[in-house]
Each structure stands twice: as C-alpha cells, then as structure tokens.
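Could you have a look at this structure, given as structure tokens, before my questions?
Heads up, this is only part of the complex; the chains shown haven't been moved.
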Amino acid sequence: MEATKEKTRKLTGSKAMAQALEQEMNRDESIFVMGEDVGKYGGIFGSTTGLYDKFGEDRIMDTPISETGFIGAAIGAAAEGLRPVVELMFVDFHGVVMDQIYNHMAKIPYMSGGHVKLPITLLTAVGGGYSDAAQHSQTLYASFGHLPGMKVVAPTFPHDIKGMLISAIRDDNPVVFMFHKTLQGLGWMDQLDASLGPVPEEAYTVPLDKAKVVREGKDVTIVGAQMMTVEALDAAKKLAERGIDAEVIDLRSIKPIDKETILKSVEKTGRLVVVDEDYYSYGITAEVSAIVASEGFDYLKVPIVRLAIPDVPIPYSRIMEKFVIPDAKDIINAVEKMVTA
Amino acid sequence: MKNNNKQDLLWIYRKMKTSRYFEERMEKAYMEGKQPVFNIGAGPVPGEMHLSNGQEPAAASMIVHLTNEDTVTATHRPHHQAIAKGVDLKKMTAEIFGKKTGLGKGKGGHMHLFDPNVKFSCGGIVGGGIPHAVGAALANKKKGTDRVAVAFIGEGAVNSGAFHESLNLAALWNLPFIVVVEDNAWGISVAKDKSTCVPTNDVRAAAYGIKGYEVRDNDPLEMYRVSKEAVERARKGEGPSIIEIETYRYLGHFQGDPELYRPKDEVSKLRANDPIERLKKYLLKETLASEDDIKALDQQILKEVDNAYEFAINSEYPEPEAALEDVFV
C-alpha cells in the first residue's frame, strides 16, 4: 500500500527511519534493535533517534564492538522467532562480519530448504563526500548485491526510506537496508533539499524490488541510486535548460534490480548513462549496462556510458575525493557528448 | 529433561551407539562409487564427509540434559549432536544423500543440517555457529523462558574471533549459553599445541568471568556430571560456561584424509579406550542394564538406523529446477 495524502509532513531521512522503527516496534513486540550506539546516542547517523527513551534497553540494545557476535546473534534470535533489526554502523565495517551476513544469514533459509526463516533487517550507513577517507566513505552496493540470499535496498528520499524500512522489517527474509549518511538530513552534515521530504504519518510500505522514475524525459536515461540520483536530478535540471530532456531512474533496489523500469525507459530514450557512488568494476554500472546490453540491446542508439568511482580507494583530501565521486557536472558532460554524438 | 540417572545413562548409551552405527554405515555409503579410485565428487554421498566416531560422549552426555526447546548449534562434524538432539533421522539421512525428502530438500548436505522442530542447526564455517547459539540464548531470555542454548565446537574453533565475541556477549548479557569444546587434538592436520597457546580451553573462562570445566579422557560419565551442572546453572540464570572435553577422533579429518601428519599408533590406542564400550561395562557392572537389555537396545538402534538409510536411499532426487526455490520464503 502506497501512502495516502493526509497527515503527511516533512521529515528528514533519519526521522523517517526512526518513525518507521517506532511504529513497527509498537505493532510487533518481537522486533528489537541491536547495534553500536543505537541506545542513548540514537545511532551515529540518527537511525534510532529517541527510541531508547521509548522502548528501553531491552529492545534498543547497545552492543560491544563485536559485529560477528551480535549480527550472528541476530541470526540465532531470528531463528527463534524474533525479528531483529541490527545496525552495522558503517558499511565499510562489513569485512569483520561478512561471513555471518553472506554465508549464514543469506544462506540458511535456502540450505534449510526454506524451513528456517530469518526475518532480519540489517541497517547500514553508506556514502562519502565529507572527507571521511578510505575506510569510512564507501557505499559497497555491489559487494552485497553480488551475493545471493539477501534483498538489498538503498532508498534515496524520506518517503521511500520510511516505506522501504517498514517493508524490510515486515519481510520474512533478510534485507540489507543501506541508508546514505548525507540523505539522513543530519544537522552536522551538508544540508540537502533531498534529505527532507513529505512522509505520511501512518505506517505504509514501499516495495523492495521496484525502481522509480523520478523525472520523466525522452532523450536519455540516467540510472542512479541515493546521492547519484540526487546528482542526476540536478544534472537533468541543467540539461533541460540546454534543451536535453533526461529521464532519471532512482534504483532504490540494488538486488534485485528492477529491469522492467530500466528497459522501458531505455526503449523510449535509446541512451543510457549509469552513475554510481560505488567502485567502477563489477558495480552498478556494470550490472545495469549488462542488463540492457543483453535484454534491451536493440533499444540502444549509442554506447552506454558508465560513471563511477574509478578503481581506487577513496582519498581523504577534499579535492581528490570530489574528483573520484561522480557528480552532476560529470553527468552533464557525459550526456552532452552522447546526445551530440 | 531426564532426571533419573539410570534412564539418563541408558539414553546416553543409546544415542552414542546410534551415532556410531549411523556413521559406520555412512563410512561405507560414502565410499560407494569412490572405488577403486577415490573421487570426492562421486557416488551417492558426494562432497566432504566429516565423521565423529569416538567423539560421541561430548554430544550425548550434554544433550541428555536438554529438551526439544533448548537450542543446539553444531559444526561441520555434526552427526553425533544431531542424533542426540533428536533430529529426524530419516530426513537427516535423506539430506546427506541429497534427496528431496531431506531436511533441506537436498540443498544443505551433511554440513548444513537444520531441524527447527528440535532447534538444531550446524554449518561449515569454523566458529560460525557460536553467535547463533548466543542469539538463541538471548531470545530465550527475552521470552522469559528457562531454555538454554549450547554451541558445540572443535578445539580449533576456540581460536576464531567468533568464539571471543560470542563468549563476551553471552557473559555480558548473562545468557543461558554453554559452549562445549570437543578437543579431539586436531584441527585437520594441525595439532592442538600448534594452534592453541594454552593447554586447555577451560582456562579461557577467566577472560569472561564465567565457569570453565574440563573433562579428561573422553569420559561419558564425567561429561554427564559436568554438563548437568552447567545446564542447571544456565537455567537458573547463573550464566554461561565453557566445557572442554578431551575426546577422540578415530578417523581422518574428512573421509579420504591421508592422515600422514598423524602418529601411526595414535588411533589404535584411542580405540582401545572406546567410550561406548566403557559406558556399556559401567552399565553392566552397576547392573543398570543386563547383557540382554543391551542387546535388545542395540537391535532397536540397528533397525532405526537401517530404516533411515532405507528411507534415504528410496527417496527421490529433487528436480534440477528446485535449485531456484527457497532462496526467499
């Protein structure tokens, strides 16, 4: 059920998350949250703001810095019928716990022939752009998208953040819920229009496997996720001034990718730019390009353009970081070349 | 939980013997299609096969104190715990044969047996199951039950990060959690003194402020006593324990292991001190059972195991396309 109009007000991404959690926790006692600093601190990126005071330490549990321990424990608790929401503070830390995530959480339902359900929501913060350097600025969409057994989502706007988080919590399968730091609308980061948006008061769901056309256009399709969607929209606005009408698709779901929405758009525009805040090789630009090259080949008028972080770690110094993360300017350049080609 | 000592010991004997018979048949089944030249991928039971012959006391003498509602997580060497925990033997065997009637419809295999009815699971990643037991213990506590969760691991797994993180969590949250370390002296070819900087792992309880127990010489009776105490403490909210049992691996790490790293006479010495035989002697000596009782029991066991194999062998293989199902529920 998509949202209704009444009782809609503007919330930031982080408030949308906290509201989703609160409403679901009120509805279902088997839901609890575990993670580092999710308690009094309210989550380093605000995902659990205010929840500790409302639900107490039994349901909003601070943990030691033991990601394998507590994310592994979420698996055991889920197998016993609880619905854990666990937070991996930065996606960059996945390497200390990937075994529990991809070999256990993602595979036990399958290996058990569907007899064990693991309704786990794994929250994790992604993204750079504020000089947090190589170990705290990654998105790693594809590191999760590549591996079977998890649904992987990365919503952009507060409305989708709330709706997809509720869907994730209600889903009986493991869902990796990636939220972008800059889109949380936190007081201490860049202030972005996109991080504040209309969010209905009541609980509602947004599907976990559907992309969304966030701007219609006929000349070129630009596919992105999270901050790259924001940059693409910005680029589209400027391209419009130059007479180029871009369609922008917000991927929302990293796995599975909503092929239909993409193919339909490319059928119309004949041109595709894929833009990604993750690394270039084996990333979103690869997968989306491949989908179109194999299933929408005849729609393409010109070669696909891929924009992503070149295959380098993310550098600290602002000027170099800006250089490696694609932005509206890069998109505009690419599109202009394509259209005049 | 079984309170009567005699009943308990007979139960332990039964479970140990069932596991032994089960695995002796498995040893043969596994070699089918793998002769004259051994090929790990051939025959009705392909893939790796880790047998637990000799290690039965670790499982049975602990699990006798548990109910279906208590949780057990096990490892790549899971048959003895699975059998003790009451995992459906037919479905388990069928799973190992890759049949669609198996616990996991043939998707899991011998290292990945899941029977939620008796809260049993296992897995192929060393150390990987420990946090799951912590999570089960957490759930038990949250629900206000007195259920416990027991993680079985090998001595090699104690040196994994997962062990440490799990034990700290269990102790910090005072969970009804026990880890049983089956010290069979080897982690594949690596001897304990080449993997572990302390002689016995019960001393590591000090790092978590919890109870540590040590059971020597694969003794099913001592394991029974110690486990009872640990389980009772856990149920009463008195916190987690580590139990390390010195146990014996009769066979190679996996079937087909050339075992060149192992002293030649090690196994014959171990076999001469077989825990099932020792328990049997004890039962007879204490007149807890007669020779006839044991024989009758053995017959029952044989039949149960044979039935399971028959079921497995006669079951159908899955459709190839079934591979695409059950990724999501």
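For clarity, chains are labelled A and B in written order, and residue numbers in each chain start from 1.
Methods note: a contact is a pair of C-beta atoms (placed from the backbone, for glycine too) under 8 Å apart; a residue touches a chain by one contact, two chains touch by 3 or more.
In this text the structure is predicted, and so the values were computed from the model without any measurement.
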Assembly formula [one copy per chain kind displayed, counts for the whole file]: A x2, B x2
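Here, only the chains that are shown with their structure count from here on.
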Complex contacts: residues of chain A adjacent to chain B: 32, 58, 63-64, 66-82, 84, 96, 99-100, 103-104, 108-117, 148-149, 151, 172-173
Complex contact set, residues of chain B against chain A: 71, 73, 102-108, 112, 114-116, 119, 121, 123, 125, 128, 130-140, 142-143, 149, 161-162, 165-166, 168-169, 172, 325-329
